[in-house]
Every structure is written in C-alpha cells, then in structure tokens.
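Written out below as structure tokens is the structure these notes cover.
Every protein chain but one is kept in place in this view of the complex.
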C-alpha cells in the first residue's frame, strides 16, 4: 500500500488561531513516560504478600514482594535470559528466585546471591544485580521511588500531601491499573477548570450539587509554593448564549439540586479540614497529586505513568475524623455510595475522555489557564535527572 | 530479534516474465486513501437522525447529524482536546456540542459558535472551526463530498449515474462498513473480467446462469466518455486444456442452468433498461461506481475508502419500474432472495478475495485488460487536487 493524503482538514482548524505549542513546555513534552525522582503510590499494602506482584511504572516493569513484614521492589527482569522475576518465588528468606535457572536475588539490594543451578560456589554470585527500588508503606499504600539511578530518594513524606502525614486520617479508595491514555491527559483532566461543569453535569454525583455554567478563575500558589489551586473570582450560574439560548436548560422536577454549592448555602465544613487552610477547593502538585476538598472529606488522586498510553489511577477519599464512630460512618458512606457514585461513575466519565482524547495538536481557551499553569509548574519544579 | 532473510521465492516468480509496475499509474498508486473531490455514498438517510453518527472516509473521521430535516457532516475531532464530536449531542438547534467542555459548533459551517464553559462572551467563539463537509441526500442515501479543501463541489448529480437521477427508480441495497482490503482491490475485483467465471462458478446466484470458460473482451467507452464497459467479442462455453482435461466438468443432474446467458436465449429485458442504451452489461466510472445491468434491474456498487486497509461497501439494486405492483414485486424478490444470494453470498465471495489478496507485486494476464483500462481511466479522469 503506497501513498498517503495530507489531511486538508488540519490546515483549516488552525487558520487564524493563536497557537501555543507543546514545545513551550519542553520538560513536560518530553515526559511521556513520567517524571523521575518521585515517590509513587502503587498498590494497597494488603495486596503485597509472599507471592510476587508485578506492576509497571514510568515504562519500567517491577516486581513487588513482602519479606519479614517489609515490602521490596526489584526490576522485573532476570538479566540472565530476560525472564520476568514475578513468575518466580521466594525460595529462601529475603530473596526472590527466578523460575528458569534459579538465579536468586536479595530483595533488599537486588544483588544475585546465588545461582542455584551453578552450585554454592558459582563465580557469578555477587557479580550481577537487578535494580532495587526504594519502597515505603504509608497510609495503607505501597510507595515506590522511581529515580534516575543517580539520585538519593528524599523521605517519602516529601511526596505525600503534608496533612496526610501529620494528621490522623481514615483512608478509603480505589486503584485501577491499565487505564487508557497518557498520564498527562489524566493529570490535565484532573486539574482542568472547564470540563467539570459540562462533562459531569449529568453524573449522579452532581445531581445534588449545582454547577456553574462558567467562572472567572485565578490560579493561586500555596504558601509552601508546591501546590497551585483554582480560585473562582466570578461565578455564573446561568447564561444566555446569543443565537443559541439559555444554559443550562430549565430545571426539571426530578432534578434534586438544592444549590448547596452557592456561596450563600455552603454545607458545614469539618473544622479539621477548615483548619488545614487550603488555598482552594481544587489543588495540584508534582508529580501529579490532585486534591479536591469537600466539606467532610478530601479526595486525592494520582495518575501514575505505566507506559506512554496507560496509567495507574489511584483515588483516595480521606476523612480527618479518626474517632471510632465517625470513622465507621465514613466507611459506611464510602462503601454504600461514594465508591460507586464518585470514584466510579463520576471519575469514570473522566476516564472516558482521557481515553479518547488525542493531543497535540490542541487549541486552548480561557479556562485552560489551569492546564497552562500546571504545565508551567512542571517546568519549574520537576526534580532534575542525570539522564 | 535481528537479521532477516531475503526471500529467494520472489526472484523466481518474476524471472523472464513481462512486468508492468504500479508506477505506470502514479495517481492510482498514490491513492491508497482514495480519490478526492468526489461525492461518496455513506449511509442510508434513515440511519441519520438527531444522534450523531460516525463514519470514516478517505482516512478522515467524520460525524453525521440531522437538524431540521437536513443532514450535516463535520470532521469528528474537537480541535480543543482532540475528543471525537460524535460522542457529543445536539444541545442547541443547528449545532453539535462536544461532550468534554461544551464547545459548540454550527452544523452548517463547522464554526465554533460558543464555548459553553467560557461563557457567552468567550473570545474563542468564531475563531475556531472544524471542517464542514458538503452533504446531499439522493436515492435514500446520504452523500458526502470529500474534497481537498480548495475545490468547490460539483452538483452531487455529477457523481451519480445519470439514469438514477433522471428516471423514477426503486432502490434496495446493503451497506457494510469495515470490509477488509484497500478500496482499489474491491474496485479492481468489481470490474475484473476474469474472476467471475471461475470464483463465482459455485455461487448460488450462478446456479441459474451459465458462465463461459473464457471470453475475448474489448473495453469500450461510453458516449459521454465517463464509463468504460466490458464487451464480449468471443465467448467460449467450454474448452479442452491440453494435458489437463475439459473445463468445466460435465454437468451434474442437479445443476439447474438453463443457459439463459447464451446469446440465443437472452431473458426478456425491461424496455426501460434497454432504453438506457448502456454500452455494456458491466461498466465502471470514477470514483468507482460499478454498474451491472441485468434484464429487470441494475446492480450498482461503491467501494468507499475508509483507511488504507478497509472500505465501505455500498451495494444497490435498482428497478426502473416504480409503479405500485412491480415495485412491490421487486421489493419482495429482493428481500426473499436477492439480498441473500446476490448481495450476500455472491459478493461475499468477492469480499473474501479482496480481503486476502496482496498486491503489488502482481503479474497481470490477458483478461486484466479490464483492470488496466480502469487504472488508465483513473489516471486520465481523476479530479485534480491542490494537495
């Protein structure tokens, strides 16, 4: 099959339109496989036991395994013949053994400590190693530091929102691997100002909230400089579009919205959340941690890069009332509907868009200030790598 | 994996054989994605309503939508974030709105008339557009003009066989998208002189017709110069192949052929079809319209390019007797068996070949004069593009 037509449609789209190119953000543009030298949440602690578990992070395949209470992570490839180590087993304490020839690696260092089929005095022992990744457990999650091989990892607490480290919290959530779309699509969707008011208008989660049609938005920086937040300086609940008509369409009787989102009808905020003094309801920081503060809990999410076209989507819902009864009530609420309505259907609409969108090319508009500031944040704050 | 063996079989095949290269027909060779600046039938009018419908034409994704009785076609990609517009809905009359951020396009022009989530005075309104494709409805079908962006479309009637525009007709047919194989394979198969007598010999549709073993064929041009037709100047109903034997094998008792195709036993031709004075039973014209005239109806087909490896196959069966009773009888015949036996099993054998064939390289033989004249017609008559 030969020959291919140039697409004349492309040319029309961009004609006469101001255009900001991805080359404006070179670090971001080059980070299809993610930002290195960060800690990423990978899976629930309870999912990692004696049997090796595989995962893909930033284009690298890793194997997780627990030994004597601690979790370890190694690169998931035996250097001998390229067999994935997650197919192997723990044959001796503190080690993982490849199923093919019995090459046995120390879980803590990745060093080959024995090649079973070459006997106890095998000259290769100690001379080969697989990469060992720093691992930590916090908040019931396993965190892995994916570095450039030349950088010492900072404390894992540096890469976890501070309030989750310093307060007593209750954590619920969902983790999905293999979600379609590059991690940057998911990140931009998460902090995107514009879509929530439109895409999610019919979501069950939005049935009980009133969504503005459009807003004037400023992006503000947190006191510690690591977060940026969206702040509404003008909110428009309905509008007449010339030649088109009114938006949103008139309320129907079955629409249950009681307008709780109106400034004058704010729900009662948990004082411990209020005390966090967050710079805005929706904030984001590197390597992509989204924080959406509701009145009685905070939603956090990560889009952990797997390969150029897939990411692992980690959603947490956190309550700051760890006492027995509120804790029970929070868990009940989560399991009864938040898990399905918010962490299911609502963010499932996002997953749908993240999966079908294809950029660049793109054509930004005013509300994309949030996307642009996020890209700028990456350019400014990404940890340098020696790569 | 490294290294690849050169295939010594290829060399043997071509040794000592005259060889005509696809470079002989450069326009044709370059048209893997189809010929531009033509009207193509896409789907049944009845299939396009308020809900957007997607299709792929000449490598471009389009969305079809009906508004106030008319059908419109836009490029199926929102320039903002690359989301397919067919996932959106008609939120306001005369427009289509992207599901992600509410970018709203005029169906007639493709111009962005509102970005809902940026308010009524969004500065981007009017500054962006998606390509709008000329659309027409004829014969119960939706036709789309796929141009080069620089050429004004001719009247759709220019790209429809004249007799379908000027006579009262009854139309039945089938449309299949995603058929395997490049559109040129389907086109060449359609006008190919040689295969019908062999491939289709066992088809149910051929049970009632007698097929020649081989023919002397001339390709003739229609009076208006746009069609070429095959004309038999010598017909051979059986033959002895030296060293092999007689072909076709002796008739079996269950073979029902009553030899209606013999010149001396022609079936009675509908006088309105005879009056069309067609240059031959099988004719073809650009962008690939095949016409096969039977005694009481005419078969038309299009192979509309989708991508380099797939095409949309449009088959029509047309009667020229629009009066109530003949019309009813025609429809009954079509539904009772023609749809299954001709537009199903018979052309399904073609689909099978079109799917498995792989050219170039190819090695043509005498009956391929039909294929060669078709390629020559494309070189000569294709509408120029500014691409």
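Labels for the chains are A and B, by order of writing; each one numbers its residues from 1.
Following the convention adopted for this analysis, a residue touches a chain if its C-beta (ideal position, glycine included) is under 8 Å from a C-beta of that chain, and two chains touch if they have at least 3 such contacts.
What you see is a predicted model; the values in this text were computed from it and never measured.
Summarising the interface, chain A meets the missing chain with residues 22, 29-34, 36, 58-60, 75, 77, 79-84, 87, 91-92, 95, 99-104, 110, 113-120, 122-124, 127-131, 147-150, 182, 308-309, 387.
Residues of chain B in touch with the missing chain: 1-9, 11-14, 16-17, 193-195, 197-199, 213-214, 236, 239-245, 247, 353, 356-359, 361-367.
Following the convention adopted for this analysis, only the chains that are shown with their structure count from here on.
Work out the mean CA point of chain A and of chain B, and you get 47 Å between them.
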